[in-house]
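Below: the structure, in structure tokens.
Take a look at chain A:
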Amino acid sequence: MISLYVGLILLLIGCIGALFGPKVDNIMIRLLNIEVSAVGVMLIFLSFDETLALMTYIAINAPLTYVLVRTIIKLEGKK
Partner candidate 1 sequence: MDFNEFFYLINLTVYAFLIGSLLLGLHRKIMAKIQLRPGPPIIQYLLHTLKFYFKEITFPITAGNPLYIFMPILQIIVWLSALILAVKLESSLLIIIGLYVLQKIVEHGCGLSSGSPYGKLGGVRSVFSAAAEIPLFAVVSTVYIVTNSLIISDIVSYQQIHGPLILKLPISAFAFFILLVSKAPNSPFGIVKGKDIVSGYLTEHFGLLAGLIYIGDAIAYFVLLWLFIAIFLGISNIFLALPFMILITFIISIINGLTPLLAPHHSVMLQITIAIVVLLDLLHRVIFL
Partner candidate 2 sequence: MPYITYLGERMDLFYFNLTIISFIFGNFVGLEYSYRYPPYHEKRIDKFALISSILGGFLLLTPLYIIGAFFIGFPLGMRSGYGRIEFLIGLSIFVILYLIRWWYVTG
Partner candidate 3 sequence: MFYETVIISFIVGILSLFAIGVQKNNLHALILTDLLECSLLCIIAAVGTDLAEALILPGLVVSMAEILAIAEVLVVREKVRGKKLNDFKINFDLEILRTSPLFISIILVIYGAILSGFTGGAVIASGLLYYFFCKRVLGENIINRVKWVGICGFSGIAWSLWIVGFLGFYLFPKYWLVFLLFAGLGLVIKVCSKLGLLGMAE
């Protein structure tokens, strides 16, 4: 069950990093820290043997990232 614990640790690290990590005022950095949590979720799926959900999550992650990045770029930038 190492994968479960690694997943939980990653989930927690990602969460704490996204909230209190260095320079999270920068939105790109915050987005990347959240990716850590997402990876933790993948590991948890894996350790509960839910491979189909894992597959879907992996595949969905790309459009989700795209949407978020697109919104960031549209709104952030020139002050």
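Here, contacts are C-beta pairs under 8 Å (C-beta built on N, C-alpha and C of every residue); 3 or more make two chains touch, one makes a residue touch a chain; residues count from 1.
Candidate selection criterion: all candidates are chains of the complex that A comes from, given by their letters.
Quantities reported herein were computed from a predicted structural model and do not represent experimental measurements.
Among the candidates 1, 2 or 3, the one in contact with chain A in this complex is 3. Here chain A touches candidate 3 in the complex through residues 1, 4-5, 8, 11-12, 14-16, 18-19, 27, 30-31, 34, 37-38, 40-41, 44-45, 48-50, 52-53, 55-57, 59-64, 66-68, 70-78, going by the rule given at the top.
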